[in-house]
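The excerpt is restricted to a subset of chains, each kept in its original location.
Chain lettering (A and B) follows the sequence in which the chains are written, and residue indices restart at 1 in each chain.
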Amino acid sequence: MSLKESRWEELADIKRVLAKRDWFPGTSGNLAIKVDQQPLTFLVTASGKDKTKESNEDFLLVDKDGKPVENTHLKPSAETLLHVEVYNKTNAGCSLHVHTIDNNVISELYGDKGRITFKGQEIIKAYGLWEEDAEFTIPIIHNHAYIPKLAAEFGEYVKEDAGAVLIRNHGITVWGRNALEAKKYLEASEFLFSYHLKLLAYQSIK
Amino acid sequence: MSLKESRWEELADIKRVLAKRDWFPGTSGNLAIKVDQQPLTFLVTASGKDKTKESNEDFLLVDKDGKPVENTHLKPSAETLLHVEVYNKTNAGCSLHVHTIDNNVISELYGDKGRITFKGQEIIKAYGLWEEDAEFTIPIIHNHAYIPKLAAEFGEYVKEDAGAVLIRNHGITVWGRNALEAKKYLEASEFLFSYHLKLLAYQSIK
């Protein structure tokens, strides 16, 4: 199996698991995984597909500018430029973007503050933070309709090899050194969003 | 594979995915897909089936009046007349009707207003609206027990080749140029309903 094929399998596996959770409503969401570093190429989801289905046209290979490196009728996801930011600025190997109800609600409730900070929750260890009072902050950015502008603002928060950014009323983008780490960041973030919201509701009625 | 067979497969695939989400409680819901335009024929779900099961009697072919075009013991869904409105008035290729908790709650909360409007949410792009402040309005109609009357009122809102109508305390009907677009409209609408409800709850306690 070539490197591209093995990366394809890793990304297809993540797509399958997230699709079962209905995390790609209305063909939303996009996923990417790095194949080569020099020159940079990565696989990214093709635009407009129903991600509950699987085919050999689910992903296509693009370059450091997000342009297809092979002759294809497929179009890269409209938000490929955000993945470009990740691979050009860090050593990340995988990046995932999904819309969920809870990440959208959090992004709106804390959108004016521009960030949400989590603390005192075991699952924070998923971010590689093992101290008892570790904190993890996720920035929340404006959802610019013009993708290059959105990518530029997103890129300001892309500094580490793993991280997470919320886009207001839109969704979350996470990235990590490899597929496992990116998925771990995503699941930990979604857990924290859901936990935070549910706790907030009960703290208000106790 | 004939056109009818290939349309059957498309509709069976949607039925399978929606059934996994439990979007057909109590044998509710009905689905349709156009097969021919001249004369008009479409496949529609047979009445009274448990949609978590699959068989070669799941759908039957009906004409522009919703009557079976083949000799069959199957009865078309009781609400076939709503699908008839869609195919007679537009170029839509697929129409879907489902009952969910959230589409019912929205239909009742905003039923007196007769509509609900969404704005400032990324998933609105699923309706083909790409501007930053795009709005999408879903009308809410009364749930007439007499189906021809329900179909007539529903038909007043069937003008475009893709759209969505809520029936109060009943469910949603969406349609689109093809199966992918109809499913996209459905998922985007359900996402907006759930998002709107959850945000409303937290805005009330903050």
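Criterion: a residue touches a chain if its C-beta (ideal position, glycine included) is under 8 Å from a C-beta of that chain, and two chains touch if they have at least 3 such contacts.
The shown structure was predicted, so the numbers you read here are calculated from the model rather than taken from an experiment.
Novice: Taking the 2 displayed chains as part of a homomeric complex, how many copies does that complex include in this file?
Specialist: In total, this homomeric complex is built from 4 copies.
Just so we're on the same page, only the chains that are shown with their structure count from here on.
Novice: Since chain A and chain B share one sequence, what rotation angle in degrees maps the C-alpha trace of one onto the other, as a multiple of 5?
Specialist: It works out to 90 degrees.
Novice: Roughly how far is chain A from chain B, centre to centre by C-alpha average, rounded to an integer in Å?
Specialist: 30
Novice: Touching chain A in the complex: which residues of chain B?
Specialist: Within the complex, chain B touches chain A at residues 13, 17, 21, 120-123, 126, 130-132, 180, 183-185, 187-188, 190-191, 194-195, 198-199, 201-203, 205-206.
Novice: Over in the complex, which chain A residues touch chain B? Could you list them?
Specialist: 22, 25-28, 48, 50, 52-53, 99, 101-102, 104-105, 108-109, 143-145, 167, 169-171, 197, 200-201, 204
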